[in-house]
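Only a single protein chain was left out; the remaining protein chains are all shown in position.
The letters A, B and C name the chains in turn, as written, and every chain counts its residues from 1.
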Amino acid sequence: MTQLKELEQLLVDFRDQRDWQQFHNPKDLAIALSREASELLEAFLWKPAEEGRIEKVKEELADVFAYGLLLAHHYNLDVEKIIRDKVALNASKYPAEKAKGNATKYNEL
Amino acid sequence: MTQLKELEQLLVDFRDQRDWQQFHNPKDLAIALSREASELLEAFLWKPAEEGRIEKVKEELADVFAYGLLLAHHYNLDVEKIIRDKVALNASKYPAEKAKGNATKYNEL
Amino acid sequence: MTQLKELEQLLVDFRDQRDWQQFHNPKDLAIALSREASELLEAFLWKPAEEGRIEKVKEELADVFAYGLLLAHHYNLDVEKIIRDKVALNASKYPAEKAKGNATKYNEL
Partner (left out) sequence: MTQLKELEQLLVDFRDQRDWQQFHNPKDLAIALSREASELLEAFLWKPAEEGRIEKVKEELADVFAYGLLLAHHYNLDVEKIIRDKVALNASKYPAEKAKGNATKYNEL
């Protein structure tokens, strides 16, 4: 089993031992993921860009990955594959030579 | 190299080839991650809980993982470790026998 | 009619002329509001704190208010009253003399 599949299985087991799969429709999983992303961002609120609260970052980032893996599990997605596909797509949208040093969205280049 | 480290390296290389590391302070990475989580959720907007748009789910979930890995890279975090630490913490907060079938937040159990 | 009630009515009329009330359950309205808040935040992504894109700020902030008013309408809430109630609650949680110049969350003071 790959590293990502093992982590996915860890989370599914944790969930199933608590009978929480009944709540885990994909829409609510996506809401939960977005809440964790917001709590992650809260680690930087009212602070300079480099001074996030690292303990909060670790916990909330772990939660973001956890809900991401549970969503991937729901749809039977291969996380490595969707990341590689997206990087390939972005490479064609943002060719290195055009995008160099430019944060503008690709369609505004 | 682990599977997660390889994916992290893929994203760092993509970023560095475009000289985007100058924009990638952790606060803006967290904003970007939260935006992608919101776009993921948009795949379910105005729809029944099981009818997300799967192509959009794939792309936005990949983006969520990508910014998550870039944040982990910034802080030199081991993603597998923070997930396992968080699962261990949650196991103590939500013991399986008490949490069974109950979506209430742990501190309200 | 108050200014807020007039704006609420404007939005309800706009919605009803398009038969969109069928999609507007409160959960999806809250998802839509959170998407607009995320698009508002995108006006500041990869930018210094004072350099938001003002045209985007205006449009997305208007959308945030619009979904907020539609949610208030759904629950028949008086927006002025809930704001005044929350300010009164916050005044007791963050007494001016203790909170002065301190962005720490009230429960950590």
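The rule we apply is simple: a residue touches a chain if its C-beta (ideal position, glycine included) is under 8 Å from a C-beta of that chain, and two chains touch if they have at least 3 such contacts.
What you see is a predicted model, and the numbers here were worked out from it, not measured in a lab.
Asks: Of the chains that are displayed, which are in contact with the missing one across the whole complex?
Replies: Computed over the complete complex, the missing chain touches A, B, C.
Asks: With the missing chain put back, one of A:F14, A:F44 or A:F65 would touch it. Which one?
Replies: From the options A:F14, A:F44 or A:F65, the contact with the absent chain belongs to A:F44.
Asks: Mind pulling the chain C residues that touch the left-out chain?
Replies: 2-4, 7, 10-11, 14, 17-20, 22-23, 25-28, 30-31, 33-34, 36-38, 40-41, 43-44, 47-50, 52, 54, 57-59, 61-66, 68, 71-72, 75, 77, 79-80, 82-87, 89-91, 94, 96, 99-103
Asks: I need the residue numbers on chain A that touch the omitted chain, in ascending order.
Replies: 23, 28, 31-32, 34-35, 38-39, 41-42, 44-46
Asks: Taking the full complex into account, what residues of chain B touch the chain not shown?
Replies: 31, 34, 46, 103
We adopt the following convention: only the chains that are shown with their structure count from here on.
Asks: Testing understanding: with touching defined as stated, what is the shape of the graph linking the protein chains, line, ring, star, complete or other?
Replies: The chain contacts form a complete graph, every chain touching every other.
Asks: So, what's the distance in Å between the C-alpha centres of chain C and chain A?
Replies: Going by mean C-alpha positions, chain A sits 26 Å from chain C.
Asks: Could you work out how far the Cα centre of chain A sits from that of chain B, in whole Å?
Replies: Those two chain centres are 2 Å apart.
Asks: Among all residues of chain C, which ones touch two or more of the remaining chains?
Replies: Touching at least two other chains: 31, 34, 46.
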